[in-house]
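Removed: one protein chain of the complex. Kept in place: all other protein chains.
This part shows subunit A:
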Amino acid sequence: MKTTLNSSGIRIMNSLFKKKLLTAAMVTGVVLPLFAHGQTQHAGHAEHMPAAPKSSVPAEAAGMNHGTMDMSDMDHSSMDMTGMDHGSMSGMDHGSGEMDHGDMQMQGGSAPPDARDPDAYSDGFERNAGKYALPPSDALIMSDMHKFGSVYFDRLEYVKARSEEWAAYEGEAWYGTTYNRAVIKAEGEVAGGKLQEAETQLLWRHAVSTFWNTELGFRFDHADGAPNREWLAFGFNGLAPYWFEVDATAFVGPSGRTALALEAEYDILLTQKLYLQPRVEVNFHGKDDKRWGIGSGLTDGTAGLRVKYEITRQLVPYVGVEWASKFSKTADYAKAAGESRQETRFVTGLSFRF
């Protein structure tokens, strides 16, 4: 169920992305031609991304192709995005009957059965054992065995809506190796000196393919005036073609609560330091949660556009505008509580990392 939600969710996200963002005058010229290509010519695919079932991925899905190329016409500008795995390609029309595909799959895919064994040249020799070897206590330790860490605040901002103002934060910290990291994600809002809402996740992030990671862990929600909520979290994040940063996580909580959160971000460089950053976020819930003002189905969505300036890679102030909307039952709850269902927000903030 999670996986189905993921793939269909991405499609929804993309169409929302289009509606909300591509109509924005500032970006239309840049994004539309690129994005249109990104959407129409790819079979949906996320390399080894386990969350994407081959059979149910629609052809115009998230654009997570893997760069398979149709070499038949030698026109490199027209890459034919075929399916994700040779075994399941038969049913897909990849626009070229003449050439053996799979010849030029430059990314992703799975190893053919006769792929070379990377240890074949060792003749059984190991590092730090056997003839001429130093003992393991003297082993050479390189950075590939080191752990690294980073703290990244994507948004630390002051938000002004029509009648309210508050502060918002969203960021993550990670620590670990190239392929396995412990991750803390935090997102929340502060108003009147008080934490209004906080969502914190503790995850294990595991690299599964060139650009994609899975994430597995817990999420804790806290809100002023509502009971805490705990969830199990499973999702993926990574980089889709055309450099879209995508985050999609499914949640399961007690009492049969389920949720899905999708987020995508994109940087449009105007100069090496100044860029536009469209960003969308949508949430779904499987069940009503009245105490939290949540109705089942598509709950809420946000589309923002920020203008960011990199003083350094680590310090990036920005201003932006954001459109937020609550949908269906959630909107009804909001209305009943006297809150706005849709609002335009102006944000001023800082991204930083170290």
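Keep this in mind: a contact is a pair of C-beta atoms (placed from the backbone, for glycine too) under 8 Å apart; a residue touches a chain by one contact, two chains touch by 3 or more; residues count from 1.
What we mean here is this: contacts and distances are computed from a predicted model.
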Name per UniProt, for the chain absent here [options: "ABC-type multidrug transport system ATPase subunit", "Copper-resistance protein, CopA family", "Na(+)-translocating NADH-quinone reductase subunit F" or "ABC transporter substrate-binding protein"]: "Copper-resistance protein, CopA family"
Option from A:A167, A:A207 or A:V252 whose C-beta touches the chain left out: A:A207
Listed residues A:Y169, A:W204, A:W243 or A:Y309, member touching the removed chain: A:W243
For subunit A, the residues touching the chain missing from this view: 29-30, 33-34, 37-38, 42, 48, 65, 67, 71, 74, 76-79, 81, 103-111, 115-119, 121-123, 125-128, 130-134, 138-145, 148-150, 152, 178-179, 207-212, 239, 241-243, 268-272, 276, 313, 353
